[in-house]
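Only one structure is covered here, and it is reproduced in the block below.
With one protein chain removed, the remaining protein chains of the complex are shown where they sit.
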Amino acid sequence: MPQVDLTVRVGGDSAAGGIVTTGEIVARIAAFSGLEIYTTRTIPAEIKGGHVMFQLRASEEPVYSQGDDVDVLIAFDQESIDNYHSLIKPNGFLIYNANDGKPPAEIGERIKQYGLPLNDLAKQINFTRGRNIITIGAMVKLFDLPYDKAVEVVKRQLGRKKELLDQNLLALKTGYDYVEQNISQESPYHLIPPSGGVQEERLVMSGNQALAIGAIAGGCRFYAGYPITPASDIMEFLAAEFPQINGTMIQAEDEIAAINMCLGGSFAGARSMTATSGPGVALMVEALGHATMTEIPVVIVDVQRAGPSTGMPTKVSQGDLRLAIFGAADDAPRIVVAPVSVEDCFYQMVNAFNLAEKYQTPLIFLSDQDMSVRVVTLPPFDMERVKLEPRLLWDPKTSSTNNNGASGNGSGTREYLRYKVTEDGISPMSLPGMPGGQYTAEGLEKAESGAPIYTPEAHTRNFHKRARKLANALKDYEAWKMYETFGDMDAPVAIVGWGSTIGPVKEAVLRAQSEGMNVAVLYPKLLYPLPVEHIGSFIQHREKIIVPELNFTGQFGRMLQAQFERDIVHLTRFGGTPLAARDVYDTIKQAYQELKVKA
Amino acid sequence: MPQVDLTVRVGGDSAAGGIVTTGEIVARIAAFSGLEIYTTRTIPAEIKGGHVMFQLRASEEPVYSQGDDVDVLIAFDQESIDNYHSLIKPNGFLIYNANDGKPPAEIGERIKQYGLPLNDLAKQINFTRGRNIITIGAMVKLFDLPYDKAVEVVKRQLGRKKELLDQNLLALKTGYDYVEQNISQESPYHLIPPSGGVQEERLVMSGNQALAIGAIAGGCRFYAGYPITPASDIMEFLAAEFPQINGTMIQAEDEIAAINMCLGGSFAGARSMTATSGPGVALMVEALGHATMTEIPVVIVDVQRAGPSTGMPTKVSQGDLRLAIFGAADDAPRIVVAPVSVEDCFYQMVNAFNLAEKYQTPLIFLSDQDMSVRVVTLPPFDMERVKLEPRLLWDPKTSSTNNNGASGNGSGTREYLRYKVTEDGISPMSLPGMPGGQYTAEGLEKAESGAPIYTPEAHTRNFHKRARKLANALKDYEAWKMYETFGDMDAPVAIVGWGSTIGPVKEAVLRAQSEGMNVAVLYPKLLYPLPVEHIGSFIQHREKIIVPELNFTGQFGRMLQAQFERDIVHLTRFGGTPLAARDVYDTIKQAYQELKVKA
Amino acid sequence: MLSEPQTIPLHFDKVNLKPNDYKSDVKPIWCPGCGDFGVLSSFYKAVSELGIPPEQLVIASGIGCSGRFPAFCKSYGFHGVHGRVLPLATGIKMARPELVVCAVGGDGDAFSIGMGHFPHAARRNVDITYIVMDNEIYGLTKGQASPTSPLGLEKKSTPYGNVDKPLNPLMLALASGATWVGRGFSSKPKEMTELVKQAITHKGFSFLQIYSPCVTFYDTYDHFKQVTKPLPADHNPSDKGSAMKYAMDDENLFLGIYYQEDRPTYDDAYSGIRQKATKGAYSLEQVMGKYRR
Partner (left out) sequence: MLSEPQTIPLHFDKVNLKPNDYKSDVKPIWCPGCGDFGVLSSFYKAVSELGIPPEQLVIASGIGCSGRFPAFCKSYGFHGVHGRVLPLATGIKMARPELVVCAVGGDGDAFSIGMGHFPHAARRNVDITYIVMDNEIYGLTKGQASPTSPLGLEKKSTPYGNVDKPLNPLMLALASGATWVGRGFSSKPKEMTELVKQAITHKGFSFLQIYSPCVTFYDTYDHFKQVTKPLPADHNPSDKGSAMKYAMDDENLFLGIYYQEDRPTYDDAYSGIRQKATKGAYSLEQVMGKYRR
């Protein structure tokens, strides 16, 4: 057990401003001070106004989930006190705005309370919007965080305008001094362990940032997209970076245009991607089928949010798995990859581009709202692990004739067969500009040359070709270790999951194992084609298979049922919030109880 | 075994014109003469030019499939002779254009051959485009069909322009006379049984026609659509009919507009529908989720064609099942209905509208290309079976207060709860114009009033509400007998299928049973929500479950696997052609062999 | 000089309600100072002055800050998906021509993702009123450039300046065949109310662009105050050439009614088709008859 493992929740009305900023700055100060952090937040769909919650968990050891209970609640208003005080652990603290809220009497002695007269303090320094930074200053003192780190973070995060920065630094000091003078000289809580915390290098970033950097590392140089929460900042990130590296970023008129621009860009030779959320993917379904049919590589990021339809744009869900895999007219196989963490967003993006290019296929990358906005500490990306797999290009020299249809000649029939039926299903691709490589990318069923053809034989053969091609990805799955396993490999109870639920699962499994309930966990990151052999051998001798996921029907679980004809315990949650470690723990316990009854 | 069971195939290049017309006229003459007919065709995607095949099966007993082998081949060109002569049964005939083709020597004595000098005959009567009608005249004589019926059909089908009609009638006579004078005085083949054939009333129509009439019967009065093969003629049919019955038909600018117009029309109170094919459904995915979320009834017909993507627009497939059920961002349940035959298109359309309206939900109606263009004989629709189920409307009188928000008052909060959480999940709906019933149809997650709300509780509750609502449809499934069963209910081998494969299955099962291999068959017409109990009890004690379908991955079969965790024999075909009875028979035989080995 | 607008045959008995009576109990979620508040107030005022019974009024919208509009009105409403408000409104109007149907939304909803529907609603002359709250930015998604953002604008998605020449909504409306085209500004409530009234009263497709600044992501109040002015007094709204000339002016952004024309509405034309088609009693038996052998 780590010495430090602190969960801080910040709540307030977004109209007052800065709730998320407060959280992010506190989180960064903690990170800069040598702690590992993990954050989450809920945002109202309103632009301004509406309740906002930010949660930080900090520890000197890696943190896997947002934490089920709260050590410290920072409540900017009465609503936050009312909503959350019951989550505070015994001996936790409540820090609240004494000018705008009052803890209910029943809290009593259970928790420590610090009322800060935030409005008064802000008025003193003539900076009404400074309440959040004052609070941060107070926390720095309360938690005995290094003041210089706090100053550094405030400078980085809010240092754009000199004047405002000075005000903010004053606010920081005001909060710090208030606690020192009015609450306690000595900091009541020492957050930094005596060891000084984590010494290794750390980045502090969100899933969307890691993902966008991963795209650049993965060779992506063409992006077309349309804004949508919670994917927009991927586009915004690349809008700033791509022009510097000869890449192209286009804000398209809609998602249909975006994906078609990507198909054009990729056809022309650029590694291409678009990022969106469920409603955008819904609009891309036709083009996705077309990408499968024309065999054009393209990466589509789906930052899943709670639906259906407009739903709850700022809440999390894992509800698009089936859309990602099956969203097509007729059987149009594609690759589906799901990263499991912020850090993993980087590495899986690299894999995603490599797979899409290798297999000349659309690839859907399933992130989620929670992972996308969550800020965590992570080790710097290991560029040694980044290896680019090229697209298999046609080589005119290996062609039986290399000047057919070429410039300067122009006669004769085409020899280049764009859709050549090969053993592994992959056909060498030519790029515009290559003499003799001319062909038409074709959405109709076709002969090897690309010329339309409608015989049952060609259609049947091409279905096999398109599927066979993707099956190769299973080898990469093994070779690139596109999965995580942990726990006890001999356990009778297994958890097979996907995506960002891995964090709470890790935590729950640690707890369960410490109580003698062993669990074997597998998180494949390649979801289609499904690594049937690997999953199959993993679950073969288990007595219970738990599949946790954030959707109503248990989409992944049902896929496993269809594949393995095995009974599955569906641990489904669909409230728009991340999975709680406690729910996973309870399910494990239940599974063990049932095993006992059976025995 | 019926006395008459004749399969006639017509082949030729469509540029020459009239191949399908020839087939359709022959089919109609057979039908008018007292036979049951069943037709199929393949059409090239080219507008003119390209090989076309039409097949007619005629019998005095009901016909279930297109027939695997051919009794008579009418070959307008050499390609048709070459492609199809091997399908002709021993003692079958080949009728060919002696001016434009020559049967290969190896046919020899196996089959009778009639060469008609079509070009010469056409030239004689100065009507080069008359070759197909000349051929029909010849067939009337060869098959001893009533000449007056032939005249009647030609008049009905080609009688628009007097002058042309006269030419056609002359061509008919020319062909008839040619056979009489040059081939045989006596008709070599008497198609009409001595009984005179079927005496009951019959309609002769295609699946799309039956479907469109079913929509009218089902109360549909609003249609918006965008042309697409093979669904366009539904729109064209309703374009002619709707204005006569106060309905509205709009040709929209695209499929996205079409479905949104339907949502508008239905919101305003009209029973609404659109019809399209896979690529169109792909574009509707976003709006489908919206319909689920806003709880607006709408029927979407998907006349499935071979994909993926543009694929083979004029060929059949059953590849859109998963798109129909799962094509949505996040879990957005809807109803999916699949008719099994041309006749059934009518009755299931009525059920479809009743289900959509009752459960305020989008409903996808899965027809297919083959069923849509196939012309068959069928009994007149039984209007007694048509009962309209109304949408559950809000009744202001039952509301606790009936003038809130009403005109003339306008004060007070709304009392009407559009999204009231009821026991069966169905919330009474108000229509524009109803005072006090004002609400906003909302795609965001919402409170019962429709006001947006993002609590985990509301989201979770509404997921249940939306699913619970649809589960009611299972009762209607039973009550309206939305399934077909036949065969031996005690058989160890079962076939569970969907859609138009029922025909070849019927035929194969008849044959298998006559050889002592019993089979129990179930075709549910409600595919989502899946009738779990009914299917479950049907398959429970079977040793083999065969699921035939026209797609690559066995979409329905895999759904059954996910549900029942049972092993399934996937009989999948994906060449763009209808299922062959022979393939079903072979699979049944194989199943019995395996059972024997096991035993 | 304004040609007498053809008024809609009121399918309802006028009611006598105050603007506030059209306000629902859902509180607008807009940022304080958002231009959309002004549009909403003018709208309440306009429908109140026209005496439209709330239950005969339908407001459809797409997604965007402005798209939340319907929920704030005590009329029927339809909050559709992003960009599809015109097909929705077309469906509602064609199914129930007696209703007063308004479509509302933002510049992105209208001219980016929804662009494909605009010319069609206009050419068909669907008898609806389309109010676009143009803030030249994507508000709800927090400040990306929209199809009406000016060249050079530096925002999140255009950190080096916008290079997409902005569309001209008025020109698109005129080129597409809209029969009523006007422009307002949310800081001119009186004029705006009048425009909304005229737009609703016009029989046919009315397109009203309203500059409605986004204080949070692109505050253009001052800019618009400087460059907007009323259309010159001698402008004749039945003169399309004149309308285009003023619509193409990049320096002066004129406010008022640019164009108005009488042309059969889509529902009138469809009524004509119904009359033409109907030949006495209709029965399905008859329809089936055509397929009897």
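In order of appearance the chains are A, B and C, and numbering begins at 1 in each one.
Keep this in mind: contacts are C-beta pairs under 8 Å (C-beta built on N, C-alpha and C of every residue); 3 or more make two chains touch, one makes a residue touch a chain.
Model, not experiment: these values are computed from the prediction.
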Visible chains that the absent chain touches, using the contact criterion stated earlier: A, B, C
Omitted-chain contact residue, chosen from A:13, A:77 or A:253: A:253
Selected residue (touches chain absent from view) among B:279, B:362, B:435 or B:487: B:279
From C:174, C:200, C:257 or C:288, residue that would touch the chain that is not displayed: C:174
Contact partner of the left-out chain, one of A:90, A:194 or A:432: A:432
Listed residues A:264, A:456 or A:492, member touching the removed chain: A:264
Of A:245, A:388, A:489 or A:532, the residue in touch with the unshown chain: A:245
Residues from subunit B at the interface with the omitted partner, ascending: 15, 44-50, 226-229, 232-233, 235-236, 239-240, 243, 251, 253-255, 279, 309-310
On subunit C, residues whose C-beta touches the chain left out of the figure: 111-117, 119-120, 123-125, 147, 159-161, 163-168, 171-172, 174-177, 240-241, 244-245, 248, 263-264, 266, 269-270, 272-273, 276-277
Touch residues of subunit A, complete complex, unshown partner: 28, 31-32, 201-205, 209, 213, 216-217, 222, 224, 240-241, 243-246, 248, 250, 252-254, 256-258, 260-270, 272, 286-287, 290, 294, 377, 380-381, 383, 405-411, 413-414, 432-444, 450-452
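The definition used in the following text is that only the chains that are shown with their structure count from here on.
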B-C or A-C - the one linked by more C-beta pairs in contact: B-C
Approximate Å spacing (C-alpha centroids) for the pair subunit B, subunit C: 41
Contacts with 2+ other chains: residues of subunit B: 286, 290, 294, 443-444, 452
Interface hub residues of subunit C, defined as touching at least two other chains: 63, 79, 81
